[in-house]
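Notes for the one structure printed next.
Shown here: the complex without one of its protein chains, the others still in place.
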Amino acid sequence: MAREAALALPAARRAWALPRDAGWYALLLPAFLLMTLLYVAPILQVLAISVTEPAPGIGNYERLFTNPGVQRVIGTTLRICVTTTAVALLLGYALSYVIALASPRAQRWWLLGVLVPLWISVLVRAFAWVTLLRRQGLVNQGLDALGLIEEPLRLVWNEFGIVVGMVHYMVPYAVLPMLAAMKEIDPRLLAAARGMGASRLTVFRRVFLPLSLPGLIAAGVLVFIFSLGFYITPAILGGGKTLMAAEWIKLQILDLVRWGLGAMLATVLVVAILVTLAVFSRVVDLRRLFGGGR
Amino acid sequence: MTGGYRAGPLARGIAWATVIYLVLPITIVVPVSMTDRRYLSLPYETLSLRHYANLLGSEAWLGAIWQSLWIAIASTAIAVVAGTLCAIGCWRLARRSTEWVRALMLLPLIIPSIVYAVGLYRWFGTLDLLDRFLGVTLAHGVTGIPYVVITVSTALAAFDPRLEQAARGMGASLGQTLRWVILPRIAPGIASGAIFAFIHSWDELVLVLFIASRNVFTLPRKIWDGINENLDPTMAAVAVLLIVFTVLLLLLDGALRARRDP
Partner (left out) sequence: MTALPRPEAMAPAGSAAHALELRGLSKRYGSFTAVDAVSLRVERGQFLTLLGPSGSGKTTILMAIAGFVAPSAGAVLLDGADITALPPERRDFGMVFQGYALFPHMTVAENVAFPLRVRRLGQAAREAKVRAALDLVQLSAFAERRPSQLSGGQQQRVALARALVFEPDLLLLDEPLSALDKKLRAELQEELKALHRRIGRTFVNVTHDQEEALSLSDQVAILNHGKLVQMGAPEALYERPRTRFVADFLGKSNFLRGTVREVRPDMMALQAGGTRLLQAVQGAHPAPGTPALLSLRPEKIALLAGEEAADNAVAGRIEAWAYLGAGYALTVATDDLGPLRVALPAWRAPIAPREGLPVRLGWSAEAAVPVLEDADGA
């Protein structure tokens, strides 16, 4: 029973034998090299700069405790991030709750309203908020035309403006993990609780809220860490008066050429974010969040 | 989740207000872009398209759009090739070590771009990649990898691993298995990843602020300068074009998804 020659596998391929799975590991290589050489290495360099410039040592980190400027920036950043997170969670929770309980048809429309803003350019959105909120902006013009205000309100180029813009950016990120968690709650459970005589509020407090809590925590972590290093929106809507961490770092490096100080705060940002993630790693699954949401 | 249970009036009120808050500022730029005035405002007497004419007649804007487009296309290619291969490798090997590789690929989503921009500014300085097309493309490509890894991994989760075994068992080499069996099956996932990597590069500003100055001048950079220097309705016209473009890409993604899971 001699096999026809044409049906044998190409001979060259039989010859070389690499270890099992070597080919699959080779597939990882391009991404791995790109990521380590062009992403991880520059970031490690930032960490290195923070302890070597201007002089080797932890001098830059001492500024965290001695320099009021640095402390003010950190204070502002934390304040804005906490406010943003709280507001985004509140709005996002109500939105997810309504979406989760809506009919499938209605769900699609609601989701469109959440996902389209998510993918619109941050710059475009910041621009839109400037158009609306500045002194001669559409909001002030409208209020003025209605005779509701004497003086234009100061809505932008301050912390208020930053929070408005940041919450706008963060609400979709808050909705995605919460919605994913809420979609897994069995609606019959809620109907059954209502049927047993519980009020709407009781059903929410005793059944829905505890079940959606993991999603709420995940959303909170996500929004908070995204807010910490946010650059564009605070820079545009803060008008250079309210400095958050990212803009302060840019200022140190591009304008004042104080590499050590800038790198120090950058390091603090990364450490803060990684620590937050590590603490909550069990409830936050980034991959699922991004994979399932869009 | 559907059933007889509906949200109460308070929740519905907040939800509606939130959606209006999300969508309104984006829609408001449409009338503003058609104002008949020379400054940012709603149209007074008639609708005018002259700001669009302005935009499309401007060398500077068109040049920026052109540059952004090329960078986005090239960096998407990098992200798609590297990200897809990596996702497939991780999926097939499924070891603890590959879990770490996958986590590594997600880093750019987690670490603020300002930190990366600072590092890259130095790094590219030594590599002589500052203010060069290649530099920006590489930076955008690397940071676009996570989007591709996520969408392709999601597509692979629904892929029957026995098909890969069947192909290998019939004598297909790894390359043939990839080309004829795996890639055709996960093409919609790759396309989704490509769309998101493209949008990522197309919108990216923070890195560009640090690693590009005169030679490479992308659209976001131009908009940034516009917002900081002269707020005029041409900006609104740009914004509208960008919004339309993004929505078209998302619709394309939606169509691909609909084909994938009918």
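For reference, chains read A and B in written order, and residue numbers begin at 1 within each chain.
Going forward, contacts are C-beta pairs under 8 Å (C-beta built on N, C-alpha and C of every residue); 3 or more make two chains touch, one makes a residue touch a chain.
Keep in mind the model is a prediction, meaning the values are calculated, not measured.
K.L.:
For the chain that's not shown, point to the residue among B:27, B:126, B:176 or B:228 touching it.
P.N.:
For the chain that is not drawn, the touching residue is B:176.
K.L.:
Tell me which residue among B:96, B:162 or B:214 touches the hidden chain in the full complex.
P.N.:
In the complete complex, the chain left out is touched by residue B:162.
K.L.:
Tell me where the left-out chain touches chain B, residue by residue.
P.N.:
Interface with the chain not displayed, on the chain B side: 160, 162-163, 165-173, 176, 180-181, 184-185.
The criterion applied here is as follows: only the chains that are shown with their structure count from here on.
K.L.:
If we count contacts the way the header does, which residues on chain A are in touch with chain B in the complex?
P.N.:
Touch residues, chain A against chain B: 9, 13, 21, 23-28, 30-32, 34-36, 38-46, 49, 90-92, 94-95, 97-104, 110, 113-117, 119-132, 136-138, 141, 168, 171-172, 182-188, 190-191, 194, 200, 225, 228-232, 236, 245-246, 249-250, 253-254, 259, 262-263, 266, 269-270, 273-274, 277, 286-287, 290-292, 294.
K.L.:
Which of the residues in chain B come into contact with chain A in the complex?
P.N.:
1-8, 10-12, 14-15, 17-19, 21-23, 25-26, 28-29, 32, 39-42, 78, 81-83, 85-86, 88-90, 92-93, 98, 101-102, 104-116, 118-123, 138-139, 141-143, 145-147, 149-151, 153-154, 171, 173-174, 192, 196, 199, 202-203, 205-206, 209-210, 220, 223-224, 227-228, 231, 235-236, 239, 242-243, 246-247, 249-250, 253
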